[in-house]
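See structure below.
Yeah, one chain of the complex is gone here, protein chain that is, but the others are all in their spots.
Coming up: chain A.
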Amino acid sequence: MARLSRRTILTAAFAAVLLSAPLPAASAGDMRIAFGDLPGIESIQTLAAIERAKERGVNVELIVLNDEDLAAQAIVGGQADVGIGAPYTLIQKAGVPIRVFAQISTLRFFPVVNSEFYKEWKDLDGQDVAVQARGSGTEAVMLLMAKNHGIKLGNVSYVPGSEVRRNALLQGTLKASIVDAANRRALEAEAPGKFIVLPVENLKASDEALFATADYLKNNAADVDILVEELMKTAREITENPTVAVEFRNKYKLLPDLGAEADGEITEYYKETAAAGSLALSGGGADAAADDFAFFSLAGQIEGDPASLKVADFWDVAALDRAVAKLGKK
């Protein structure tokens, strides 16, 4: 038995060595940014900020992953430096040593109902709705709004993909659901007047934010500062004049796959986004963190009383403070 257990230990040790081989770290001036999703028109601002950071000497490499989780994994594993997403759950539950350092935009979802059946929030009392997934942001928005309007939703079903829910709404399979900006516009274009978009008040949770390990933020402050500054500048420019989004696209040749016809959609998208104040003009910070705590704890993604959660456990606001000091707060 002694022989056996020694062998077991050796095998285990061998496996451990194999699995924990360290990954090479990036050299100074390099920044590998991991997108948790394929960049679309909603990423123009971030992409433009990245291009400008490149112009200022930060050697950025983009890595596109198909899940936000993977972006966080890549950051922790050292295969990427900066991730995009809202990794509150991971920070709290898995205790990963990453911190959010700038908010890019806030969530924008549109509860849509078939006007034949419902007109306003009150009509949804006890009615079935479809959202993205259990514990998703879309579910949290619906629950939050139901709570605000003093109603109780009926059965909540889960249908991943805004475009899938859009088609189901058009086909009549769904009577009430929630979609993103692009699909809401598509619904309005394909069936004018058939659907009513219910108002969503006071929703300010992060949709996308930048995060990195605490060590990276400390050791690469100069690069991080440039990125944060450019992010705030592009957000301010677009909010002031949404048409610059298309200029950014042309200047930096962003999203070439989408072709010229996407320009109209980009202008529309950023007009709406700017009007809704969805782009973070000062990078979020403690205020954004407080909004996120409230929203994500309602969504069940983080635990504990939102008031008792500490900003420092989730955010590193140092870079943001420096950028705000330089550019002024808006």
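Keep in mind that, in the parts below, contacts are C-beta pairs under 8 Å (C-beta built on N, C-alpha and C of every residue); 3 or more make two chains touch, one makes a residue touch a chain; residues count from 1.
Throughout what follows, contacts and distances are computed from a predicted model.
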*Which name from "ABC transporter permease", "Aspartyl/glutamyl-tRNA(Asn/Gln) amidotransferase subunit C", "Small basic family protein" or "MoxR family ATPase" does UniProt give the chain that's left off?*
"ABC transporter permease"
*Of A:Ile151, A:Val164, A:Leu255 or A:Val311, which one is in contact with the hidden chain?*
A:Val164
_Out of A:Leu38, A:Ala133 or A:Ala275, which residue would touch the omitted chain in the full complex?_
A:Ala133
*Pick out which of A:Leu38, A:Leu62, A:Ala94 or A:Ala275 touches the chain that's been left out of the picture.*
A:Ala94
_Among A:Thr46, A:Thr234, A:Thr273 or A:Gln301, residue touching the chain not depicted_ = A:Gln301
*asked:* Can you say which of A:Gly77, A:Pro199 or A:Gly264 touches the chain missing from this structure?
replied: A:Gly77
*Residues of chain A (touch criterion as defined above) contacting the omitted chain*: 4, 8, 11-13, 15-16, 19-20, 69, 73, 76-77, 89-90, 92-96, 133-136, 158-160, 164, 168, 173, 300-301
